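Before anything else, here's the structure in question.
The complex appears here without one of its protein chains, the remainder shown in place.
Letters are used for the chains, namely A and B, taken in the order the chains are written, and counting of residues starts over at 1 for each.
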Amino acid sequence: MYQFNEEEQMILSMVDDICTDIIMPRAQEIDIQDEFPWDIHQVLAEQGIFSLCFAEEYGGAGVGLHCWLKMMEKIAAVSCAVSMMIANVSLGSAPVVLFGNEEQKQKVLPELASGEAQIAFGLTEPNAGSDIGGITTTAVKKGDKYVINGNKVFITSGSVSKYFSIFAKVIGEDGSRKLSCFLAEKDMPGLVIGRNEEKMGLHGSVTTQLFFENLEVPESAIIGQIGDGYKIVFQSLNKGRLNNGAQATGLVQAALKDATIYAKGRVQFGNPISEFQAIQFMIADMEIGLQTCHLMLDNAATLFEQKSPDLMKYASATKVVCSDMANKATADAVQIFGGYGYCKEYPVERYFRDSKIFPIFEGSNQIQRGIIAKAVYKEYNE
Amino acid sequence: MAGIWVFADHKDGAFRRVIFEMLSEGKKIADFLGEELSAVILGNNVESLAPQLGEYGAEKVIVLEDAKLASYTTDAYSAALTSLIQKHQPTVLLFPNSSTGLDVAPVVAQKVNTGFVADVTEIVYEGKLQFKRPVYAGKAYASIAFADATRPMIATIRPKAMDVADPQAGKTAAIIKETAGDFGDIRQIVKDVIRKASGRVELTEADVVVSGGRGAKGADGFKLLETLADVLGAAVGASRAAVDEGWIDNQFQVGQTGKVVAPQLYIACGISGAIQHLAGIGASKCIIAVNRDPEAEIFKTADYGIVADLFEVLPIMTEEFKKLVASA
Partner (left out) sequence: MKIVVCAKQTFDTEAVIALTADGQVNATGITLIIDPYSEFAVEQAIQMKEKDGGEVIVLTIGNAGAQSAIRHALAMGADSGVLVDDPAIAGGDSLATALILAKALEKLNPDIILGGFKSSDIAGAQVLPRVSSILNLPNVNVATHLEWADGKAQVTRELDDGVEIIEVALPAIIGAQQGLAEPRYPSVKGIMQSKKKPINTWTLADIGVDAGAVGAGAAKTKVVQYTLKEARKGGRIIEGEVPDVTKEVVQLTRTEAKVI
């Protein structure tokens, strides 16, 4: 396992403190109000949490992915909604970080690192979820600009972001349609922010529709090259999937902790229910799952840092394991709490709702398994 | 010369109960060591206070009066006490663990080159005299002894930790009047004193304390607490959460960083029971906790727990205590 250095330990200790002192007391309220928690965003920005995502030359802290993921896990364990706004900065900025030119990086990344601005990842469409080939948003060159038309759904932090990484198909003069990525800004005419979705969980994390009505972006907004879209999507999502894995692991941790404390205190038939084997097995399975999640995340983060060609397979596997485990652990936690677990008074009810998105978004677990199978088949062709 | 000395701190012409507690315990120390018990009064025009100290067991009362001692300053009081110690060389010197006692005692200890033990809750008479005090936020106790040649043994005594023996009416003490030497420069200039007396008994002296936490939700919640406190003649306290929210002044905070209380009855309302709060209430004889969360830590410490909203419980509790007190 990766050993955190002294600075990383200090950072993670600070994260523990703000989780306990600031985020935890607000977590239930954020869930009930279902509004973007700007107060918490401000604290995270002041503390430099967003800077952990970026290199020093762009105002970042220059720490590795392991520290970033552990931070995410800790925050998700107290409020998954809050962890979403952090994860989203990582995913939204990934196209610029991985494929952007220096000018684009200098323009966007320092603002993201300081928390002054947020960025959204604009990929999913009403009819193009798992199948990104089905994207119908188009970009047409007009003079030295591109005119974008179409719409996006389920865009995390869409209504609070200044920048947008937007995926659209550039229609060439020859009729070709090449998936490409553009850096758009909130104030650009033709970018219309739609309503926030009412979701089952992750209340407080805003999920928004975007409409492009003759949105004009300059040529300089192209990230990478025309036609780099697929490459940008897949590489960005590799990192995104590790973020999701860390968030889901936070939920496993929270479920385990709450269920254990409750089981030790809840007395039935004259004994704490923690002494019944049926409960012990559920608790033990949560612990086994937590250990598994930690090992998979650690390994995948190392592969990411090594720029390993195997990353995609491992990132997908990590996302699958952690998200499935989060679903199981939070459901078991509700079960252990019984009727109380079904009530909003206890946070396990929130963990359960929050966990359900993880096997769905950023590539459903079915899609992930497809990716893994393809990688395996390729290995045995050779 | 030798002797057990009690620093008889006074306010508005009266002694707080801790002074009598110290005299009662001081008598035991005097008997244990075969020495006599004296009290020390500093101030201006304070000799009239001396007889009461005799009734509580002081055989002598040393009175040092000076205009410069009319109100407390670290420099004047430490200078006065240092000169008295150098002259009389007592064996033991006890101070109350109050804002004055805790301020002056360590300075005096340094000036006469001796040890000092703060916040003592028990004197142990085993071989050497031992001063037992809570450490690690009340999670443990340390019993401390002085090296053989180290005198006087200086300590501050926590209020309500020790019993008061019944006073003996008419018992008198010899009054020894001392005069002040040179105080030197008094470098602390007291610009203002703001007493935030709530008209209630002080937290550290109270027999009943009613405290509120985050669950009190604001000033309205504290009004309910005060109504109950009125019925019981209680002090009102608060957890750090309530103080941080600004619902009550921080002098009423109970806990490790606030006041340590030792009432007969402590009623914790809407307080979760963080370790830092529990550190301040452990010496309470009986604790009632009212909290909506059945998992709240406070229930592990409380003698009686009520799982309910304090806004529902307190009006009923106030009426019930009113009946109980009236029936006494």
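Definition applied: a contact is a pair of C-beta atoms (placed from the backbone, for glycine too) under 8 Å apart; a residue touches a chain by one contact, two chains touch by 3 or more.
Note that the coordinates shown come from a computational prediction; the quantities given were computed from them, not determined experimentally.
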Chain not shown: contacting residue from B:T172, B:T227 or B:N250: B:N250
From B:A30, B:A50, B:A118 or B:I271, residue that would touch the chain that is not displayed: B:A118
Contacts of chain B with the absent chain, listed as residue ranges: 74-75, 78, 98-99, 102-103, 105-107, 109-111, 113-119, 128, 130, 134-147, 150, 187-197, 202, 204, 208, 232, 250-251, 253, 256-258, 264-265, 275-276, 282, 285-289, 294, 299-308, 312-313, 316-317, 320-321, 324-325, 328
Residue ranges of chain A at the interface with the undisplayed chain: 6-7, 10-11, 14, 17-18, 46-49, 51-52, 61-62
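Keep in mind that, in the parts below, only the chains that are shown with their structure count from here on.
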Chain A and chain B: spacing of chain centres that average the CA atoms, whole Å: 54
Residues on chain B engaged by chain A in the complex (per definition of touch): 295
Touch list for chain A against partner chain B, complex: 261-262, 265
